[in-house]
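Here the complex is missing one protein chain, while the rest keep their positions.
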Amino acid sequence: MRLTLHIWRQSGPDAKGRFETYKLDDVNEHMSFLEMLDVLNQQLIENGEDPVAFEHDCREGVCGMCGIVINGLPHGGRKGTTTCQLHMRHFKDGEELTLEPWRSAAFPVLKDLVVDRSAFDRIIQAGGFISIHTGAPPDAATILVPKEDAELAMDYAECIGCGACVAACPNGAAMLFMSAKIAHLGMLPQGKVEADRRVKAMVEAMEKEPFGACTNFTSCEAVCPKEISISAIARMNRDYRRAFLPGKAEGGGKLEKVKLLPAT
Amino acid sequence: MNESPGFYSSSVGKKILMAVTGMILFFFVLFHMAGNLQIFIGQEELDRYAKFLHSVPEILWLVRIAVTFSFLVHIVAAVQVWLQSRRARPIRYKVRVNLATDMAARTMIWTGPIILLFVLYHLLHLTYGALYPDLFVEGHVYQNLINSFRLWPIAVVYIVANIGLGFHLYHGLWSLTQTLGWTHPRFDRCRRVASAVIGIGVAAANISIPVSILAGLVR
Partner (left out) sequence: MKLDARIPSGPLQQKWTNFRDHVKLLSPANKRKHSIIVVGTGLAGASAAATLAELGYKVKAFCYQDSARRAHSIAAQGGINATKNYPYDGDTVWRLFYDTIKGGDFRGREANTYRLAELSSNIIDQCVAQGVPFARDYAGYLANRTFGGALVSRTFYARGATGQQLLLGAYSALSRQVGLGNVEMHPRADVQDIVIVDGKARGIVVRDMLTGELEAYAADAVILATGGYANVFYLSTNAKGCNTTAIWRAHRRGAGFANPCYMQIHPTCIPQSGDYQSKLTLMSESLRNDGRVWVPRKKGDTRPPNEIPEEERNYYLEEKYPSYGNMVPRDVASRNAKYWCDLGYGVGPNGRGVYLDFKDAIERLGVEVIRQRYGNLFDMYERITGENAYEVPMRIYPAPHYTMGGLWVDYHLMSTIPGLFVLGEANFSDHGANRLGASALMQGLADGYFIIPITIGDYLASERLQKVSTDATEFKNVLADVDERLRKLLAVDGTKTVDHFHRELGKVMWDKVGMSRNAQGLTEAIQRIQALREEFWNDVRVPGRNEELNQELEKAARVADFLELGELIARDALAREESAGGHFREEYQTEEGEALRDDEHFQHVAVWEYAGDGKEPIRHVEPLVFEAVTPTQRSYK
């Protein structure tokens, strides 16, 4: 099959970018999308041109490294599919495709289709964990988890951190990614202990990055390759609200100043 | 994970406040609508109801303050959230696709200001009577309505604004359950449907007043 590609080319973080058009004549329908780009790059290199930079690693839909907006759809818009798992059989002969990087202030473009997603790491570093240290945890069987809860936690835990949710969001919000982690850990008894601290800390870290606010557009769940639903965001909202409710242990156990005694 | 800053400083907190204030405003809208629908019972009913509202000024003012406060918080938070989101997405895609979002969601930022302008208009028009002094007599609610809505430009303003309100409510109600975390997979479909029904219902009920007057059904 034949394809016309309009690809965003930008030589570096501060460079001005532009779209370039490329034609491919001999695309096999069994190729993956990234293999199609490999073929393009081989041709570019052989012609002495600069190959298109794009990210990928596992090429099996789990590392979360790949991600291209194809005709306006992050990951190409097929249900439960990352860019690396998208196959050319889903495109038509002669089709024109526009390839753009994730667009979000929090994900600046580094080169061509490569963006910087380190903001995600910083959110996790702020609280996306259970604060135990290695060694001498209790026997695994002492923590019972209802099967349904374990399954639900797993649904959320499957997030691959690809950033498609942010790319799709008209607000550039990171809620689906962040809430998937909060919901995963919050579902489990082990994770409930510090649920309040976690949600506050992660939200705070998220706000330090130039992410937008959630206005419940639901674009994120539409493109999430792991089909994580916005029920995660609802859970996070609930946790966040509850974390601020009175009745939570927030100090006050000891008197700060004893009023009846004369000051010394 | 130290002491984290206040609730309001995060966009999540702001959205929750928007949800709570939105809910207060929604109840006000419902109440207001129910009161006004008495126009279909008759002149005395409506005017008596209006008098009753004014009979305990403390309560009236309490409600007014609560609603005004909610309104302000709702608006300020909305603007802040909107600005934050604008900053977060400085570059648009060349190929634009609307992903899953519906029109109501995308137009919140327009239906919001429409409602704000309308509320100001409405206050000046029917609460203070400053806008069209010729058409307004203090305390004569029924007659004021008839006088105004007989004129189609005024009726159209109300109709358009209420269509906006309907859209705003449709997304807003659904959205506030999400923002407050009042969700459950079993009720997810209901939430959508219920919001739509309420949004359309409120808009239709409110619109029925000018339409009936314009059509001469109520005189």
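As written, the chain order gives the labels A and B, with residue 1 at the start of each chain.
In this text, a residue touches a chain if its C-beta (ideal position, glycine included) is under 8 Å from a C-beta of that chain, and two chains touch if they have at least 3 such contacts.
This structure is a prediction, so every number in the text was calculated from the model and none was measured.
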Partner chains on view for the chain not depicted = A
Contacting the left-out chain in the complete assembly, out of A:K23, A:R89 or A:K208 = A:R89
Residue numbers in chain A that touch the chain omitted from display = 11-12, 28, 30-32, 34-35, 38-39, 42, 45-46, 48-51, 53, 55-65, 80-81, 85, 87, 89, 110-111, 114, 116-118, 120-121, 124-135, 137-141, 143-147, 150-151, 153-154, 157-158, 160-161, 184-185, 187-188, 190-191
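Assume only the chains that are shown with their structure count from here on.
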With chain centres defined as C-alpha means, what is the inter-centre distance between chain A and chain B in Å?
-> 35
For chain A, which residues are in contact with chain B within the complex?
-> 6, 19, 69, 71-73, 77, 98, 100, 103-106, 126-127, 168-173, 175, 194, 197-198, 200-201, 203-204, 206-207, 210-219, 221-223, 230-231, 233-241, 244
In the complex, go through chain B and note every residue touching chain A.
-> 1, 4-5, 7, 9-16, 81, 84-97, 99-101, 105-106, 108, 171, 174-175, 177-183, 185, 188
